[in-house]
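In what follows, a structure is listed as structure tokens, so that the remarks can point back to it.
Every protein chain except one is present and positioned as in the full complex.
For subunit A:
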Amino acid sequence: MAGQGEERGEEKKKFSIWDLPDVPAGQLPPHLELQRTRVLCNKDAPIHTESVLYSGAYASMGVDNSLRLDHFCHNFRVEVVRLTEEDMEFDMIGIDAAIANAFRRILIAELPTMAIEKVLIANNTSVVQDEVLAHRLGLIPISVDPRLFEYMSENDQPNEKNTIVFKLHVHCKRGSPRITVKSDELKWLPNGSELIKESRKVASDSASKPETYTSFSCSQDTLPEFANNPIAPKYPDIIISKLGPGQEIELEAHAVKGMGKTHAKWSPVATAWYRMLPEVVLLEEVEDDLAEGLKSKCPVNVFDIEDLGKGKKRATVARPRACTLCRECIRDEEWEKRVAIHRVKDHFIFTIESTGALPPEVLFTEAVKILEDKCERVITELS
């Protein structure tokens, strides 16, 4: 990449408007190609940050800027850099920011997960107030596949298809030291709520089951998906509260399916972000003391020094990916003509950090599916 950029830099220097052929050559002159494909990060400000969308933008050059699907399919590439259980980094090459950003937005705001929404507090004598406690519980990530559940709308009764019930009952005995309540104290109740609804009328039929806050028709642990993996918080060591001697918390937490745009607790990602690939180009040979200077300027060690023999040294760009765009290397006088920092407009370094409900690679494919569904909705509405 760097070599290509160097060539381009040289071409740019030599380029003159009078050298352009009279007849459109069917390809863009180097300076326009540079504007189209790179953001130039200059000393004062980045320029050419926009992407050229209009299909006829280069019509006068005889260049067709329209997107052909086969062309896109041919050029699009994904390279996975890192993949673990909770996070992944991959390069998406040959796609526009508009679409990469759509994926990012969907990951953050429109992928559903399960989170605690309703907390029924039977007893809370801890120092944490009820509402604060409920909020803290809501933020605990729950390790369960949200695709197995349905949304609960306003008039729905909580049932085994849309609600997960947890119980938390901790008591600190008098005379014993303080205890810390952690998320592993949240115990899954596969049979639904155990709290009995107070009804004004005394139940006439004593044989029927007492009415609780949920109406499960069957136990969740009889369902094949949960038979062998009980539902629990993803991490067992999240601190919920601390209890002094004699204090007690007894509550029931109901988790439902929701989306990140309603409340961030439903967001399946801790963060999802992308950055464009940095490209560092040496516009001229940087040698000897200047090379040493350049190497020491960079706080993230982008540059290396190559030994040419006979005491000659030359700077090379070794790790352009590490560049954070601090522009320290071009801050001083004269340096802007030696080093250029670009960003490649169609190369995205995408990072997804999952909160644990689903692995990151599944999250991304789900996000793409959601964008597909959106398109399909518009198509069906228009036809």
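One rule holds in what follows: a contact is a pair of C-beta atoms (placed from the backbone, for glycine too) under 8 Å apart; a residue touches a chain by one contact, two chains touch by 3 or more; residues count from 1.
What we mean here is this: contacts and distances are computed from a predicted model.
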item	value
Among "DNA-directed RNA polymerases I and III subunit RPAC2", "Protein YIF1", "cyclin-dependent kinase" or "Beta-1,4-N-acetylgalactosaminyltransferase", the UniProt name of the subunit that does not appear here	"DNA-directed RNA polymerases I and III subunit RPAC2"
Hidden-chain contact residue, picked from the options A:66, A:155 or A:228	A:66
Residue touching the undisplayed chain, where the options are A:90, A:166 or A:335	A:90
Touching residue (missing chain; options A:101, A:125, A:157 or A:229)	A:101
Candidates A:27, A:55 or A:229 - the one touching the absent chain	A:55
Hidden partner chain, residues of subunit A it touches	53-56, 64-67, 69, 72-73, 76-80, 83, 90, 92, 95-96, 98-99, 101-102, 105-106, 109-110, 361, 364-365, 368-369, 371-372, 374-376, 378-379, 382-383
